[in-house]
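Heads up, one of the protein chains got dropped from this complex, but the rest are sitting where they should.
The letters A and B name the chains in turn, as written, and every chain counts its residues from 1.
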Amino acid sequence: MAEEQKKPKKRMTATQAAASIGPMVKEFIAGAVRAKAEGKQKLAYTFIVCHHEEILRALDVLPFWTENFAGVCGAKRDSERFLQRAESLGLSRSLCTYALCGIGFDQWREEQGQMPPESPWGGMPKPDFMISTGQILCDPRAKWYQASQQYMPDVPIYNIDLPYPLFEKDQDHRDVWGYYHKYIVKELRGLVKFVEEQTGKKMDYDRLRELVDLSDRTWNLIHETYELRKAVPCPMGTGDAMNTMVPINFMMATQDSYNFFLNLNKELKDKIAKREGEVENEKYRLLWGGGLPAWFALSDFNYFNSKGASFPAETTYRMVAPLYEMDLPETKDPIEHLAWRWLGYWTFWYDKARKRPGSEPDVERLISFIENFKIDGVVMHEAFSCRTWHVGLIWQLHQLGKIYKPIPVYVVTNGKREKTYRELPSLILESDIIDITSYSEVDTRNKIDAFIETLESIRKNRAD
Amino acid sequence: MKDDVFAKVENQYVNYGTRARELQKQGQKLIGYICSFVPLEIITAAGCVPFRVRGDIREPITQGDTLMETIVCPFIRSCFDLSVKGKYDFLSGMVIPHGCDSMVRSYSTWNYSLNLPYFHFVNTPSVVKESSFEFFEEELKTYKKSLERFTGRTVTDADLAKAIRLHNENRNKARALYDFKKSNPPMISGVELAKVLTVGSSLPVTESNALFDEVIAAVSRRKEPPLKMGPRILVDGPCVDNIELMKIVEDSGASVVADTTCNGTRDALPRTDEGGDPIKALARRYLDKINCPKTYRDNKAGTFEGDAEARFGDIGAYAREFKADGAILYVYKFCDPFGFEVPARKAYYESIKVPLLHIEDLYSAGTIGQLKTRIQAFLEMIG
Partner (left out) sequence: MQCVLGIDMGSSCTKGVLMAGTEVLAQVDSLSGGDFKLTADRIREELLARAHVSARSISHTVATGFGSKSVSYADSMVTDISCHAKGVIHLCPTVRTAVDAGDLYSKAFRMDEKGNLQNFLLSGKCAGGSARILKVVAKVLQLNVEELGDLALKSTKKVEFNTGCAVFAESEAVSRIAEGVSKEDLLAGIHRALAAQLNALAVRLGIEKDYALVGGGARNAGLVKALEAVSGFLIVVPSHPHMTAALGAALIAAEAGRP
């Protein structure tokens, strides 16, 4: 409870690009409030990573990213009152705290007939419609808006079902992805029809095609830009990536997003030429191997930095992959292409995983990052309210340790000195995405300290 | 005097899985499941035996925690813990459906840790549209093919039709058992029926049918009801695979007359249509006829009340049919599908004027004391 009263320490960014994000997000939210008041654009609550931005932007709909708003409340350490509001309605604190924050806020706003007092950055305006997704990834994304709709029954919902085939040991995903594709295409076309009805506009497919092409190019640019972080010292870390995820997830299919990454790309190349790292004396390179960040404690990344640890790579919010490595079926239809891109992204690591005994796509991805980015240790964050991104992390580390042992060490057995190989050290942090009552700075810093000591002792005792 | 059949049920409820182990020794293939969304007929048609995996509230979760996070649904954690401890080592395989995040996001953990010869994921759609049925029919064919690969034999439409018929018989018999609860007081208690259904879910469908017949006969012969008249309670919730909750209710002078839980009516009652394309019929039963919060049903009414009626109307129907005086909404901590619906369900129960007790629980015998207090206070309130 005491943590809520402390003002959040602003995280120091490594790049100027990341530093520019805060005001951008503030403008999204304030801009949405203005747009609602002006009434010129339709406003839709929606979720990131649905491959539908192109459709929304082609029909001039302003998306309001409810997960982002909850994250902002978390970062400002002003989510507790909304979480409590949700609890008072009967919702359990063990549920996704993004959703609790959103539902609590919606109910409060609707009951009062106005924004709750001192709403962060102006608050969430009531939407014209809501686009949720029953995709296989996350239950709250199908249940959240349905729960909010109880308090605003005049706001319609379109729920896009977006499945992808799970990794099966005895089945190639290409054997089934034909009928997956057919279904996803129908769901997306259904979305187009819904938004046309809500806006009274007709889809301009040429414009859609342009936007899809733009986002494709942006995906590839993002991948190439992040690949620059392989440099030693690493010019940009996960802390900054938690800012730069904004143009990936909230601004996709806009020229602004593409330009942002052009600038970031240039900035990173400059830093690499000057050998400027995220950390002045880089001693340890860490992989953020899973888990959404604790939005109220991003300054912990600076704490890692202060101990000489940089984060060249992360899996979190890395929601793009290079299209030129995907081998997707060709199509001129933009919606069909979106559906292939969806499937291509989620099955990206399947082929590689099959080639290594005991591997599995998420584990294979970890190994790929470890090797390509010269990683010394893996950090995971378990956020208690999110099963979507946090169930499976323990198993991934376990399996990684089982099948991948890259650190050479000497051991003395029965007086004889032998060389053997060990798994990477790992650290599991625990708190939540926005519920700060779950977080203890003292505990977290203590764990980080112990991990740094571990990394140091491995560094000193490596057999190479 | 206790009927022999109830003694048999008690034995198999307490020593859950002994028959399955016998069958495995005889060369049968047992396929485990933990969710109502797994199409059982396809397992039966492939010549295998579906087996519902249970947790154990008296077994502290230990080994399971070395591989699976504690934020997973506690029922699923317990099932996993028992599985890695070898309690279900007679299984040849498991099928996990798209039921909820807890089981979907732990799919690899289950698959790799148990390392059974057969493991399959059935991707049940989240919504109910025509395109969803088209997709699901293909997905069911994929599932069928995987079982064909595993067993080495083709599953024909005739095999499916026969399996559907047998499972429907099971559902009819289960219905007959539920009908015994319509009287006041009921002629079969909630605890008894729960044990019978639980044991049934551990047997091949033909043996389960035979068992249900025996129970129906025994209950028909009863002169005295097993419980006194008291408040009639409906239990609403997810997988409640043990009798403790119902036992508390019935030891306190009330009776559990109806339920909308997974191990109860969700598993036991919806029938698969017979006579047409079996895959189409199965797609319809397992996507639309099962009513679970995980399935998103479009709000066609445009009002909350209309939406609630579409989503929860089956609860109201059971409450009316079995004349419920009150209901218990029993939800596990960390359960997303049910957890998000609590406010809407509460509003629905209010609209049908059925007093409701909402309980959030872990999956542990350690909370029985707390449950007792709450339930007794509720019964006093409505009694």
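Keep this in mind: contacts are C-beta pairs under 8 Å (C-beta built on N, C-alpha and C of every residue); 3 or more make two chains touch, one makes a residue touch a chain.
Predicted model only: the values in this text are computed from it and were never measured.
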Cross-chain touch to the chain not pictured, restricted to B:70, B:156, B:220 or B:303, is B:70
For chain A, the residues touching the chain missing from this view: 382, 384, 394, 398, 401, 409, 411-412, 422-423, 425-426, 428, 430, 438, 442-443, 446-447, 449-451, 453-454, 457-458, 460-461
Footprint of the hidden chain on chain B, which residues? 57-63, 65-67, 70, 362, 364-370
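Throughout what follows, only the chains that are shown with their structure count from here on.
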For chain A versus chain B, what separation do you get between their C-alpha means, in angstrom? 35
Touching residues of chain A toward chain B in the complex: what are they? 89-92, 94-96, 99, 132, 134-136, 138-140, 142-144, 146-147, 149-150, 153-154, 156-157, 159, 161, 163, 165-171, 175-176, 179-180, 182-183, 186-187, 190, 358, 360, 362, 382, 384-388, 390-395, 398-399
Chain B residues touching chain A in their complex are 66-69, 71-72, 98, 100-102, 104-109, 111-113, 119-121, 123, 125-127, 129, 131-132, 134-135, 138-139, 142, 146, 149, 293-294, 296, 298-299, 302-304, 307, 331, 333-337, 339-344, 346-347, 358, 360
